[in-house]
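Only a single protein chain was left out; the remaining protein chains are all shown in position.
By letter and in written order, the chains are A and B; residue numbering begins at 1 in each of them.
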Amino acid sequence: MRTVIPDQLKVQLRYPARAVGLAGAAAMVASVFLPWSYGHEALDDVGFTGLPSPLQFVFLILPIAILALLGIPLVGKAKLGRWAKIVAWNTTAKTASLGALATVVVALAAIAIELGGLVNIETGGWLALVGAILAAAATVFLPDSPEPTLSRVKSPRWLQITAIVVVMAIVLFGSAYALGMDDAGAFLTLAALLVGIILTLRQFGVFGWLGIASANNNRVLVMSAFVVAFAFPFTQNGSNANMSIAAQVLIFAATALGLNIVVGLVGLLDLGYIAFLGAGAFTAAVLSDSAFATINFHPPFIVTVLIAGTVSSLLGLMIGAPTLRVSGDYLAIVTLAFGEIFRISMLNLDGSDGPNITHGSAGIPGIPDLNLFGFDFGQAHIIAGIEIGRFANYFWLMLLVMALIILVFTNINHSRIGRGWVAIREDEMAAEAMGVNTFALKLLAFAGGAFLAGIAGAIKAHHDVSVTPEQYVFLESAFLLAAVVLGGMGTVSGVLIGAVILKVLPEKLRFFSDYRLLLFGLLMILMMRFRPEGIIADERRQLEFHDDDEELADEIEEELITHHAHLNPERKGFEL
Amino acid sequence: MNKRIYSLAGVAVLAASLALTGCGARTDAGTGGGTATKVAKIGVIAPLSGDLSAMGLGIKNSVDLAIKQANASNAIPGWKLELAAEDDQATPDVGKNAATKLASDDQVIGVVGTLNSGVAQSTIPVLDAAHIAQVSPANTNPALTKGADYTTAPARPNANYFRTCTTDDVQGPFAAQYLLGAGIKKVATVHDKTPYGQGLVTEFTKAFTAGGGTVVDAETINPDDDNFSAVISKVKAAGPDAVYYGGVYAEAGPLAKQMKGAGLSVPLMGGDGIYDGNFMKLGGNDGDLATSVGAPVETLSSAKAFLDGYKAAAYADGYSAYGAYAYDAANAIIAALKTSLASASDAKSAREGTITALASVSFDGATGKVGFDKYGDSVARVLTVYKVVDGKWVAEKTGELK
Partner (left out) sequence: MELFFQQLINGLSLGALYALVAVGYTVVYGIVQLINFAHGEIFMIGAFGAYATWVLMGSPSDWTATTSLLVLLPMMIIGGMVASVATALATERFAYRPLRGAPRLAPLISAIGVSVFLQELVRLFFGKIPGMPDAKSSVPFPDIAGISGATITLGGVIIQMPAIFTLAALAVSTVFLWYFVNRTKTGRAMVATSQDPDTARLMGINVDRVIMAAFAVGAALAAIAGVAHGLMNGNIGFRMGFLAGLKAFTAAVLGGIGNINGAVVGGLVLGLAEAMASNYLGTTAWKDVWAFVLLILVLVFRPQGLLGAKVVDRA
């Protein structure tokens, strides 16, 4: 962040600024023990004296961090030693202060809106605001510190693994806590707070360090991520409300991952991807034991899933074979048209405009729950004293499917096929000239992506209980694409984050739902304009979108070098 | 030197864990106040945003009105009723989440909704598993109450599901009888491929052909398309005396206008989906017809209570097409609660009893007689045919379907 304040002034003012910043942080700490609001209905009840609410407790992290960041350097440069350079003390304090200010503003706005007017804000609230403004203003006047070098600090393996586990545990309980919030204002405040904390940690250099730690312990990372996801239902105490959303997020994310192969790796824009999900869902529905099923053939679910995947991939071949020979732009529109053909066909196969397969717009309801190897997905099970309901069962099943998809995705990404795909994405003609069979590879990606969507669709049919054509409209394809674009094309974690954001935010911010699509459109435009590579960028991809940005190219190169320095012990790195 | 970073990390972890463990203790303290009267909630699942929000908000407001009136008259002594409205965005997925959310709220005892039959298919099983009654003001798909083989072997799939609106097999035949009675023997049908429109046309066709009429042409339109010229040309070539349309006013109005423009000057008839003032604004012509459930509102004293109450409450949105049905649905639940909550200690334990009590509810509501048959369908058989005269709907004939 650049400021217009001259450096000289900053140096002159560094002591008073530090003092003011410390005072502001102290004020914020004190404020949580005073009531923020007059009534008890706002946020998660911030009207108590001496007893902070959970939200206020989490908020405490920021002012305490500011106190530490501004206070510790007071021991003097000599005592700090190398740590003077490892941590960007001043800049991190500035980020934390701005994050705290943003959080307080959101919180106070929420209080004012929920209780009706600024009069409802009590001393604590005003004190927090004044403190945050002081801290933010003061830290802006501190001299900028050099980039943190925490990421270069060597650390023992046990510490790295512990750190990963701790982060995962925080993710688990944090998401359970956030999902449990009913109050939109509290949820927004928490969101602002989390963004503030994450940015502060990033400025501190924690993510650089964590990135290297997780690269060194990739398996631990993946395993612990799955353990955390697996453990999530246990945090819900038998409640279905959030598990229903969580299961939907996974179905959506699995579909988006399939799309990510097509769009992210090969660079083929598919605007009718939801049709493949729908084809899988309808196939599973007509083959299910539902009273509305129209085909009198009810194979076990394992077979149904494979049939559903195959039907979807055959459709993919049908639509891909003619269009993949021409330019990619055509593909976008043809797939869009295909999505419409699919929807209209499902509507028309109702017995009056065509053979009765789908019951038209009424769709196929009453699809029974899955029963795999005697495990009834419709029943609640008690495990370790905690009730695991219907949606949690589907959540676990989707987790398994997801693991499979991620396995396929990462393995292919680093294989000959994956390299061929990326080559096609970057320059199709050059790839062809180098002997890559572009048509076959594109077709493989297209049909493979459709297969994955078909599998997800088959499970979705049972999870949803009913399948209707109106679930598979263009807007859903656009949402899938948005998940891929928002999170980061070509990355697994990015797409997961994109899916979570797109599915959870609308559920939690229901008062906003009329403006949901407006914001969605705006977000797509702004993302393409300012961060086309997504929240989590694939490195190759990032370079592609910013090929004129030499600074970024150097940065990535440097990162790669330091990365290798850690992997190769012969290279000299920092010793802890 | 490295001790310091450990202690720093320690502080961070400690702070985080402190914050998380802090959750439990405090929330208990906050809600421990206790209330004098017990609370039961009536949920609403309807599209409160998006294209169909006008109808969804009408449903929500009407339920709100019924709850407020019940609380004011202390209809259920010792209990206070509250509204828990959830948006379904007219999508099954979102509707299912809304139903799950309501089902996991122990105070919710009954739900009014949904608008769309497709969404209901997703919400009914969720609410059924939690033994919560769902009363729909607007679902017309017969399969919801009578199962997959509703014509040959009706069987009720979910005991928790009721509806106050009439199904297609009441409105369609009533329209057919009216047209046959008016001497119209040749009709073309058009529908919009929604469950509502298709159901109406199917039931209409059955009754119309059974009564001696002929359907000379059967067409469909795509609601996304505004140009119906190809369909109209085909209909016109078949030479019908009237067109029966299954769908809502948004397409029916333009269809009527384009029919007239193409020189097809026969009346267009539809169900309660076109019985709306906007039908004429969008092109409905004098002589067009619509059926709607119940006797005309002006003639019913029970309907006046609803209309006056709605006006007095000054809601921002009108009660729209399904407000009166939603008002009746909420009052049916409230009537059932009088029995089920009388001896109940909390709302959750009375859920099952509410479903049982709903089956025998009977009173005069805003749309006429409210009560349910053994499938959960409305027993109302009184319908009215309305006709457009000088740009306004005028009651033409009220009768009972035999």
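Just so it is clear, a residue touches a chain if its C-beta (ideal position, glycine included) is under 8 Å from a C-beta of that chain, and two chains touch if they have at least 3 such contacts.
Predicted model only: the values in this text are computed from it and were never measured.
Note that of A:P16, A:G117, A:P146 or A:P322, the residue touching the chain absent from this view is A:P322. Note that of A:A88, A:A163 or A:L336, the residue touching the chain absent from this view is A:L336.
From the set B:L83, B:A103 or B:A250, the residue in touch with the chain omitted from the display is B:A250, counting the whole complex.
Only one residue in the set A:A27, A:I274 or A:L347 touches the chain that does not appear here, and it is A:L347.
In the complete assembly, the contact with the undisplayed chain comes from A:V263, out of A:A17, A:L127 or A:V263.
Remark: the residues of chain B touching the chain excluded from display are 51, 53-54, 193, 219-222, 224-231, 233-234, 236-237, 250, 253-254, 257-258, 260-263, 278, 281-283.
Seen across the whole complex, the unshown chain contacts chain A at 263, 267, 269, 271, 319, 322-323, 325-330, 332-334, 336-338, 340-341, 344-345, 347-348, 352-354, 428, 474-475, 478, 481, 485, 489, 514-515, 517-518, 520-525, 527-529, 532, 544-545.
Assume only the chains that are shown with their structure count from here on.
Put simply, the C-alpha centre of chain A and that of chain B have 36 angstrom between them.
Chain B makes touch with chain A in their complex at residues 1-2, 4-5, 8, 11-13, 15-16, 18-20, 22-23, 26-27, 29-30, 48-50, 53, 86-87, 89, 91-94, 96-97, 100-101, 103-105, 117-118, 121-122, 125-126, 129, 141, 143, 147-149, 157, 193-195, 198-199, 218, 220, 222.
Residues of chain A touching chain B in their complex: 40, 44-45, 51-54, 57-58, 60-61, 64-65, 68, 72, 81-83, 166, 170, 173-174, 177, 239-241, 243-245, 248, 290-292, 344, 347-348, 350, 352-353, 360-363, 365-366, 390-391, 464-466, 468, 470-471, 506-507, 510, 513-514, 516, 576.
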